[in-house]
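Accompanying notes for the structure given below.
Taken from a larger complex, these chains appear in their original positions, while the remainder are omitted.
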């Protein structure tokens, strides 16, 4: 888009602490980071919350200029989108019911996995599916996936580590917990359509550097995750 | 055989039968005539329990059909009914129409029922139509099958509700003939009809109904020739 | 939290979703009526080619799930044509195209239900086709259409729930969003269900009232 135009930037509907609704407003690490970067770089944008599974297709389809939604940087996705510099170091965690006796990946023999379509967690689960003789169920969003575990329809699900940790930490009576440690280490990046919108990407990278330097970045992270 | 005492029937607030008293003895042929809406069909339908009644009693062979302890289905087996619109079962052949009730009610085996059905079809002159579907028959043929179907249950009583009034004129005769044969064989019959010829020739007694009441009853020759009531006279003048 | 508290705290967000649901339903239905009328007229035009086109459109819409139509229109087509539509626009387009096809059959049924003698009487007075349709046939057709029309309204209203898949913040999606943070799935989906139910009840009562008035 031209400079006068607003960028359409997608984010997930519900992905605390990166993006979520609070008192009718969108908040979270991604949201505030984008805000700070846009301010630093002087561009305007409109935020489009949507199902995660629709985000990359939407960017691909040129429905969106970019997206920031806790998107893990993977080689597979690099074929279809361009990434900014990484802005957060994440990874996949295994999540089970709070009263589960499972302790980690080694207990997954014959279990049922719940995943969210098109996520790093889904990719990881698919990669170990055969090894553990497990079953996999796909959902469109995190709540559906979590619900599958709380309602017992799946034994574990795979979610990005900070998201899961944040969630269970902030709940007074968490129904789920993370078992074991991160099983992967994947950084997050802001995305634009492959080969398009280098301009926006450059602005994001420049802005990211500025907010990191100014300490704003650390403040945002500390606000949601602590340190 | 049939005894009706002070029968009252209402549809909502409309009183259609206003205290009917009636007796039919075994072997009797009773014709009911009267203007449209006078309650003839309703009376007939009450007799085999197709309509629930609001007052009075109906005794068939001494059994009160409104008594909840009586099995209305058992009583109905004993009363054949023939409708103006035939009401053959269109998805069954003529033979199957006739065999259905005796077989389903366990009264006859399939073979017996078939034999009986063929007999009856012979009687109504349709032996060659056994395997035909009803839609392929003329109205007169359908009505004769309907009579055979009712007879298959060996009823003691047959009720006819204007059996010929949905027929083209050239077919009326064949149905009346079957009914005459039945009467001659001693069947107890209650017939709602506008066929005065039939009533005169066959019936033992004629009832004239109007407005939910029996206005007059008499031997057919007397009722037709010397009606006592003005309403009867008016009605007969109109239709004769 | 009991259901009353959950209800109280979720109400503002849900009402916002409800508003969006109603906006999409109404605007797409109005557009679908136009589409439906035009397509039904094509079908009744007596011209083979036009009828074929109209029939093809109706067949495609009726022969595929709405969700696939939504995916195709929101993700597939823009990808190919390199254009951009907002999810609200996409939602309204999808619902319009979808109900439009069904509405076309409703209109066609309504028009065909008007006695042929009416057209003949109008034509024999010298009224041209268009005027005959507008002044004589459609007013009667519309009357006959009311039940089918209400039925289609209800279906459309329910179908908007699918637009959550293209990220439209209507009632169903708002419900999902709340569940995502509170996990009160039983209560929230119950409340959302009741909201749809009441809205639809209202619609059908309205429909019956209209029908009763028209019958007089």
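Each chain carries a letter (A, B and C) given by its place in the written order, and its residues are counted from 1.
In this section, a residue touches a chain if its C-beta (ideal position, glycine included) is under 8 Å from a C-beta of that chain, and two chains touch if they have at least 3 such contacts.
This one's a predicted model, so the numbers in the text were calculated from it and none came from an experiment.
**Q** Since each distinct chain appears just once in the view, could you give the copy count per chain for the complete assembly?
**A** A x1, B x2, C x2
Criterion: only the chains that are shown with their structure count from here on.
**Q** Looking only at which chains touch which, which shape fits best: line, ring, star, complete or other?
**A** other
**Q** Most central chain by CA mean?
**A** The most central chain here turns out to be C.
**Q** Farthest chain from chain A, comparing Cα centres?
**A** Result for max centroid distance from chain A is chain B.
**Q** Most contacts: which chain pair?
**A** Highest contact count among chain pairs: A-C.
**Q** Between chain B and chain C, tell me the centre distance in angstrom, where each centre is the average of that chain's C-alpha atoms.
**A** Between these chains, centre-to-centre, one finds 54 Å.
**Q** For chain A and chain B, let me know how many angstrom lie between their CA-based centres, rounded off.
**A** Averaging C-alpha atoms per chain gives centres 81 Å apart.
**Q** In chain C, which residues are in touch with two or more of the other chains?
**A** None at all.
**Q** Taking the complex as given, what residues does chain A use to touch chain C?
**A** Per the touch definition, chain A meets chain C at residues 8, 13-14, 16, 20-21, 24, 48-51, 54, 57-58, 60-63, 140-144, 146-147, 150, 175.
**Q** Within their complex, state which residues of chain C touch chain A.
**A** 12-13, 16, 74-76, 78-79, 82-85, 87, 164-167, 169, 173, 176-177, 179-181, 183, 185
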